[in-house]
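One protein chain is absent from this view; the other protein chains keep their places.
Right after this comes chain A.
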Amino acid sequence: MTRLYGAVRVLLILWVVVTVVFVTLRLTPGDPAELLLGPTAGRQDNAERLAEIRAAYGLDKSIPVQYGIFLGNLATGDLGVSNRSQRPVIEMIGTAAPVTIWLIVLSVTAAVPASILLGTLAAERRGSGRDATIRTVATVFIAIPSFWLGLLLLNWFASGLRWFPSRGFEPLLADPLAFAAHMTLPVLTLAIFLIGSFTRFVYTETADTLERDYITVGRAMGLSRRSILFRFSAKNSLTPLIIVVGVEIGTLIGGAVIVEEVFGLPGLGRLLLAGVMSRDYPVVQGTVLIITLAVILINILSEWLYRLITPQARA
């Protein structure tokens, strides 16, 4: 019963999101057919060509009819074809998604251990210089705008020192070294924001846990500092981090759009942005749908994981 309710809720969210995207796209100025024809679109002799394009993509029909066709296709799993490249949208997403997934997975993988270390070390000595330094750095990391940091890193390490390529992507299996070189700066940009945000969370949770009686008991029984901080206390203060990572995934995809643009990574963010620029309706609608679905699934997964690990929540 609850499972059915959950599925209905997910479908409802997806429907609301695609509808909002569908409507806002059509409310935004800019005609996809004209944009497709380019600067000559306004000329008299191109009127026929414009009408042809509109007919080809169903843009000549009324908006409610277009909406009906769109939902009907969605129901059969058809995301449509790009107005620009003529390629099926699902295929374009399939090509772009791995780039974004790598970017996010690597950033989170780098940020989580670093944040646990920093947050715990700060919480261990509340009010000390170490605490103040770590928390200041965390706040700065959150405050730095990603696009600016990205440009800065590009400027230093790609243009200046030439340690890394400035643009593009290489699949891991094709050339692991090139993959690493292309991913380093984007991952660093995204991870720095995440480290700031996660460190503050770990700090608050750990500082609270370390005040608990059972921590004193652990010390009185001769547990080492390391096992108290990173095992005994950690299991209590870090399980909620799973939820936070889940919640941050949405923000992270937003960050990925910016980072992909700065570093020229052909991921979902760039696909979405290019789609918006050229009013490529099917691409924008399809990408947003897939991203929404991913965010929902990741949140369900993180809650499930949290429940699996926390004994009280399981009962």
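The working rule: contacts are C-beta pairs under 8 Å (C-beta built on N, C-alpha and C of every residue); 3 or more make two chains touch, one makes a residue touch a chain; residues count from 1.
The rule is short, and it goes like this: contacts and distances are computed from a predicted model.
The complex includes a chain that is not drawn, and of the options "Ferredoxin", "Transcriptional regulator, GntR family", "Acyl-CoA synthetase" or "Oligopeptide transport ATP-binding protein OppD" the UniProt name matching it is "Oligopeptide transport ATP-binding protein OppD".
Across the entire complex, the residue among A:Asn155, A:Ser227 or A:Thr251 in touch with the chain not shown is A:Ser227.
Of A:Val105, A:Leu172 or A:Val217, it is A:Val217 that touches the chain left out of the display.
Chain A residues in contact with the hidden partner, per the touch definition given at the top, are 125, 128, 212-214, 216-225, 227, 231-232, 235-236, 239, 310-312, 315.
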